[in-house]
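Quick one: structure below, then a few questions.
The other protein chains are all here in position, but one chain of the complex has been omitted.
Letters A and B name the chains as they come in the text, with residue numbers starting at 1 for each one.
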Amino acid sequence: MQNPGDLELTRRGVLMGSAAAVALTTGPFTEPAHAAAKRQEPILSTVSFTVNGKPRRLELDTRTTLLDALRDHLHVTGPKKGCDHGQCGACTVLVAGRRINACLTLAVMHEGDSVTTIEGLGLPDGLHPMQAAFVKHDGYQCGYCTPGQICSAVAVLDEIKAGIPSHASTDLTTPPQATAAELRERMSGNICRCGAYSNIVDAITEVAGRQA
Amino acid sequence: MRPFTYERARSPAEAAAAAARSQGAKFIAGGTNLLDLMKLEIEAPPHLIDVNGLALDTIEATPDGGLRIGALVRNTDLAADGRVRRDYGLLSRALLAGASGQLRNKATTAGNLLQRTRCPYFYDTAQPCNKRQPGSGCGAIGGFSRQHAVVGGSEACIATHPSDMAVAMRALDATVETVKPDGATRSIPIADFHRLPGDTPHIETALAPGELIVAVTLPKPVGGVQLYRKVRDRASYAFALVSVGAIVQPDGSGRVALGGVAHKPWRIEAAEAEMPRGAKAVAAQLLAGANPTPANAFKLPLVERTLGAVLAEAKG
């Protein structure tokens, strides 16, 4: 990586290498303890939505993400927390049929919504065709990104069917097809560090073929 | 994340009024950037106004043949709109080059314009950052700056604007329509919407406190070949090192805007006069006065080469 040259020091960068005593807070603000603590009183709000077809009503700290509401409050732990910052896709769920990152949305913003998680697609005694295809093609290894991959894959095929274009679409005006290039681009918001990508595309391709 | 009160607004006026009542309140729509930053306490609004119920999610034709895009139109829906795909291909392409399918399903037109930088020193609250904490310094200058701005930066900040969509909007001469807390409305040309960092990198747009974006309008289609080329290490789900949005007319004239090089979508209209003379001439004007770091100086030839490839592709 680059080595900051001496000339850089003439700019307004902070000289961080010096052995001076410095004070830093872990957060960006400083204020007296009691005042800081007082501002931390949680604010509760109620929200109702359905999860996998079942009506749920929760009273939650407004700060609770949809992901944490599912995992920690409803014990629906299929959606995974990989990064909590929208950088990995492990938390992918379907809301009103559209895939989203459950970590980057507040539970209270989903009043009246219908949420489908991996458990809503199928359970071990009745696998969804996409789940069965993942098993058949070994489209997973550690399993942690898998629920997100599968929810995303189901949504991807719906998006292609709905004619939504992607970065891989060569022509914006003709309907997209479930080609390997299209699937790879559309699935790119779901990271698999075990590297099952090649098998995942095989699994989705099989399901897409069956649907067509 | 700090505690916050939460309300759902039913109309733009109600949202604006709510913003006027609560100091430091933020509007939340897609939330994909705001919540990310709130988790790190880079943003700490005491009150959130959920604007998702505002019925600003339609795309309508304007009397002069353009499009008026509701602030809440999701990136996916905007990119997929038939009129956008046909007449504003650059916009569709730019949107599809950004983020992931999941994020585009949530992210809104207005929120995309308001994205904050992805500078890692901005994101790490232990590091100096004039944008996050004015006066604390800039960690990126003299630090890890491969992703950073090469033009329009200042001694206070060399962050880039991360949006792809905004680059297209800039090339398409979009206008941002807003309503202020007092109910006043205004239209802000996209060229004036994003600011350069100067000494106040924490002030990123022309919006006043509590001012709400209600729509983005596009003038009538300008035709031409419309291309968006995003250059990045990873093939997808990554921010641009450099991006080039271009509209090229059959006579070789056209428009060019850049992403990944500045604190705002980068377009210099005067440079476009050079388009018939080729990428080198255009890039020279676009990047005049560039002040890269050793780590991101590659962006200068990269812009020229990418633009060259785009112009060649446009020629067919």
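Assume contacts are C-beta pairs under 8 Å (C-beta built on N, C-alpha and C of every residue); 3 or more make two chains touch, one makes a residue touch a chain.
The working rule: contacts and distances are computed from a predicted model.
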Practice prompt. Report the protein name recorded by UniProt for the chain absent from the figure; options are "Aspartyl/glutamyl-tRNA(Asn/Gln) amidotransferase subunit C", "Putative mRNA 3-end processing factor", "Peptide/nickel transport system permease protein" or "Xanthine dehydrogenase family protein molybdopterin-binding subunit".
Written response: "Xanthine dehydrogenase family protein molybdopterin-binding subunit"
Worksheet item: The chain left out touches which of the shown chains?
Response: A, B
Response to the item:
Only one of A:Ile100, A:Val115, A:Ile164 or A:Leu183 touches the unshown chain, namely A:Leu183
Worksheet item: Out of B:Gln127, B:Ser154 or B:Thr217, which touches the unshown chain?
Response: B:Gln127
Worksheet, complete the sentence: Hidden partner sits against chain A at residues 1, 3-4, 15-27, 30, 32-34, 36-37, 40-42, 61, 63-64, 68, 71-72, 75, 77-85, 87-88, 90, 117-119, 121-124, 127, 131-132, 134-136, 138, 140-147, 150, 168, 180, 183-185, 187-201
Item to complete: Over the whole complex, note the residues of chain B touching the chain we left out.
Response: 1-3, 39-41, 118, 120-121, 123-124, 126-127, 139, 142-144, 146, 229, 231-239, 241, 278-279, 298, 301-302, 304-306, 308-309, 311-312
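One rule holds in what follows: only the chains that are shown with their structure count from here on.
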Worksheet, complete the sentence: Cα centre of chain A to Cα centre of chain B, whole Å, reads 22
Worksheet item: If you look only at chain B, which of its residues touch chain A in the complex?
Response: 1-6, 8, 28, 31-32, 35-36, 39, 41-42, 44, 46, 48, 50, 52, 76, 79-80, 85-86, 89, 92-93, 96-97, 99-103, 105-106, 125-126, 128, 132-133, 136-146, 155-156, 235-237, 293-295
Item to complete: Using the touch definition up top, name the residues of chain A that touch chain B in the complex.
Response: 1-5, 8-9, 11-14, 16, 24, 26-29, 39-43, 45, 61-63, 65, 84-86, 89, 92, 98-101, 104-106, 108-109, 111, 152, 155-156, 159, 162-167, 169, 172-173, 184-186, 188-191
